[in-house]
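So the structure is just underneath, and the comments pick up after that.
Here is subunit A:
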Amino acid sequence: MFKAVMMTGVALGAMLSVSGAALAADPLKIGVATDMSGTYASLGEEVMRATRFAIDEANAAGGVDGHKVEFKSYDTEAKPDVARRQVEKLVMEGYPVITGMIASGEGLAIAPLMQRWGSLYISVVNKADELTGANCAPRVFRVNTQSAMDAATVKPWLKERKEKKWAVVAIDIAWGRGSAELFSKAVKETGGNMVAELFPPANTNDFAPYIEQIKKAGAEGVWVVLAGRDAVNFAQQSKQFGLTDAITVAGVSFTTDGTVKTLGDSAKGVFGIINYSSTLDTPENKAFVKAWTDKYKVPPTNFEGEAYLGYQVLFQAVKDAKSVKTDDIVKALPGKTYDTIMGKLVLRAEDRQLLKPNYFGIVEAVNGELRPVVKTTVAAADVAPEVVCKTK
Partner candidate 1 sequence: MSEAIAIQGIGIERRYGGFRALKGVDITVRRGEIRGLIGPNGAGKSTLIDVLSGRVRGQPGQVLIDGRDVSRLKPQERRRLGLARSFQRTNIFPMLSVEQQLRIASWAVAEAGVEEVMEELNLTALARMPAAEISYGDQRRLDLALALVGRPSVLLLDEPAAGLTVEESHGLATILRDLANRWNVTVLLVEHDMQVVFSICDGITVLHLGETLAEGNVAEIRADQRVVTAYLGTEA
Partner candidate 2 sequence: MTALSQGDVPAASSPLLKTRGLLAMALAALLLGVAAPRLVSSQLMLSLATQAIFDALLATSVGFLVLQNGRVSFGQAAFFGLGGYAFGVLVARGLMAAELAVLTALALPTLVAFLLGLVFARIAGVAHAMLTLAVGQAFYEIAFRWRELAKGDDGMAFNLPPRIFGFDSSLLQDPSVMVVVAWTILVLALLGLALFANSRMGQIAAAVRDNAERARFIGHDTTIPPAIVYAISALLAAIAGLLQATYNGYIAPQMFHWSLSGSALIMAVVGGAQFILGPAIGAVCFFILKDFAGRFAEYWPAIVGSVLVIVTLVMPQGIVGLLKAGWFRMRRQA
């Protein structure tokens, strides 16, 4: 609450310096429902940081098309029923533009409600394909990379590799199972073979039995589909067992900026899919990274980048709509090309997924700091997922 008040204060300060016309316009009110205390609290923190950055920036520039931007945030605890309650509160309290949820289950739970509540949802972290695929719903948009796009990034990279015997360690949830399956397919199509497919449960403490099996299977490379705590546990323990040094380690969501920072040297030399990197060499990105680093002293992480991307898209849509009414924003969002930190990107009208390039990289030292660095870029058109969505 007091954060929201402070934000309003900052925003007001900014407002005073701009024209009287802007003061009269309705504010753009954003509801950020994210995980502040549960499993994904650290990701929620990244979303919040990007939120503050984007909104401060917009207000400092006189608002979005003259509309002051305000936000309010609630903790969803990564639980779908809590997410529903908090989003409903945000909408009813007058913050109908919703963003920030982490777990796919949360996004999927509130997606069907957007129509009923007259609100809209922009996903910046939810990875499940269904959100803009089989279970797509009106008024639901996604700017972050979905799983299918990550899967499409694997094959170009595999083609360059010599390793033929692969193992996969994937978290035993829908995301992990799906990603592992697509990876196995890609391995077979590029002439390799799978020697082990392991599915540890979520929140595994001890990965030793899995590490042991990978070693035993004689894998030359291991594909890791783990996130957050699981990713750190696995990386740390496989380093201790000497696995990381012995074979190629690569993965999806494994080499996020957050994980790499936590792991330090254990992450060095690990390959991975990168959805956004502060090292991207575009003028827009360089400007963003500079402004960000000036403010927070560290470069933005992948999640912070994608969350910021969401605000870029939203703000441009508001400008186009010349309105902060959700109905107008919903009409303005799809089918347009947006100027973003990742270049000019199209928000596809059919499924309301932002089509963006994807990257493959390796963890290296940049200016003395370990960071995932982009090595292969796969164009947006090459990773664009098939359109499954049928709801307009």
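To be clear about the criterion, contacts are C-beta pairs under 8 Å (C-beta built on N, C-alpha and C of every residue); 3 or more make two chains touch, one makes a residue touch a chain; residues count from 1.
Basis for inclusion: all candidates are chains of the complex that A comes from, given by their letters.
This one's a predicted model, so the numbers in the text were calculated from it and none came from an experiment.
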Candidate from this complex that touches subunit A, chosen among 1 or 2: 2
Of subunit A, residues touching candidate 2 in the complex: 1-3, 36-37, 41, 73-75, 79-81, 84-86, 88-89, 92-93, 104-105, 108-109, 111-113, 116, 128, 130, 135, 172-175, 177, 201-202
